[in-house]
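The block that comes next holds subunit A.
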Amino acid sequence: MDKTLSIDFKEEEITLTKEDQKLFQKLVEERKAKLAKGTIEDYLRMLDKMKELEKKGEIIIHHVHEEYQPRLVKTLSGRVKKIPTVELWQHKSCGQCGHIPGYISALYWIMNELNIPYVDDTNQTSCTAWNYYGSGTSNTIAITAVFLRNMHVAYEKNAYPLIHCGTSFGDYKECRYFVVMSDEIRNKVRAILKKIDRDIVIPEELVHYSEWLHVMRYEIAEKKKFDVSNIKVAVHAACHTYKLMSEDYTYDDNILNGIRPAPTSSIVLALGAKLVDYSTWYDCCGFGFRHILTEREISRSFAYFRKIKPVVEETQADVLITHDTGCVTTLDKSQVVPLAHGYKETIPVIADSQFAALAMGAHPFKICQLHWHIADWRNLLNKMGIDWQSAWEEYKKYIEELKKGAKPFLLIPPPRRLQPKIIRDKPVVI
Partner candidate 1 sequence: MTEDKKEKEEERKGKYIIEREYIEDERIIEPEKLDIGGIDASGRWGVIVLPRVISDFDHSLIEEVKKLPRGKHIERCWQCGLCTAVCPVAHKEPNFNPRYFIYIVKMGYKSEIKKLKKYIYLCQGCGLCTEVCPKHVDPSGVMMALNILFDKL
Partner candidate 2 sequence: MEGNKSILVIGAGPAGLQASKDIAEFGFRVVLVEKNSELGGAPIRWRYHTLAPDFVPTEKVLGPLIDFVKNNSLITVYTNSIVEGYERKDDFFKIRILNLRNKSISYENVSSVIVATGFEHYNASVDPRYGYGINPNVIGINELEIMISNGKVVRHDGKIPKRIGFILCVGSRDKATNPWCCTVCCGVSIKQAIEIKKIIPDSQIYIIYMDIRTIGLWEKLYWQSMENYHINYIRGRVGEIYWTGEKLLVKGEDTLVRGPFEALFDMIVLAVGMEPGEGTKQVAKVFGLRVNEYGFLSPRIPNIHYDSGKDGIFLAGACVAPMSVEEAIGEGSAAALQAIKYSMKRDRKVP
């Protein structure tokens, strides 16, 4: 057969972005995304094994079924990930509730505005990963058992777990990986869970709240009351969300070329603000788990010299936005001492839920609790056109009423449509 060799040259048009040096950066990072790096193929193998375990009946998988109205996103390896949008079980973070409550109250306020039913459960313990990572005073069995206990509670209430904290999200990805892949760990954990009358229920998808904001960004943008187009925003992605088990986080081809995590940047773009880039985007915030508590000089120096200073010098951004407790606390509180030492650069640091709520017109103090943040947020609110002076007066008046014993204003979640699977009338005897 003398079929002439036909080679069709498809002229692959290359669109050169205007800053050429970004091109080099782009090519380098494109390769990074395609490279099966880190634990990508191991993670995909784990997901397959999880389905096998379910077929064999060894575990129960908490599926993201239709009642959760899931929306689809792509992860780093291109896998389709289902993000539930309603009937969410709020997995709160121990750091944020202690230091910066505004982050969670803004999120609840947004969900109430969008009429999203959810469960604010008091039968939820923190992931205790601060101990696991910070001080080594925990082990895989304990961490995995805590993870599966919380997931089982969510399963009982027929609500899908939405994880608030980056560390919990990363920790649970690691726990799920080991509980699926290692029979020894799975059996040990099952024995412990049997003692508290629970079984191994593994969520089909582990979802971080920033991914929920990512899929709901257009509904949020519709309810925007303030124009934020003149606000320059720098975004810091929390390490544990996209570096720990790097496969399982949301990436979007038209957000930062699909090379960097999409979540927080996408909602900033959807709200119309200007997203600015800075050279140390990949760096940690300096939290360090142990350092933030017992060696604060290391954390504050890292946060200031590697994050705050470069961001302000390179971009003169108006606000630094991130999606994790540790990052917001570290970056916000670490600016005080360096400023006292005579350094000039400072920038307000808030969470993406707070920024979205502010843009939607939420009360800066009653709802967004900005008074827990130290770095000066006043000119940010001025630039957004929010009259924070009168809002502060209202908050002061509200405080006085509370002192006189008035009932506090609470965000009541919209009524749930799904019925709980199991109702425990009496607690388990331990």
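In the analysis below, a contact is a pair of C-beta atoms (placed from the backbone, for glycine too) under 8 Å apart; a residue touches a chain by one contact, two chains touch by 3 or more; residues count from 1.
Candidate selection criterion: all candidates are chains of the complex that A comes from, given by their letters.
Note that the structure is predicted; figures quoted are calculated from it, not measured.
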In-complex contact of subunit A, chosen from 1 or 2: 1
Residue positions on subunit A within touch of candidate 1 in the complex are 295-298, 300-301, 304-306, 336-338, 340-341
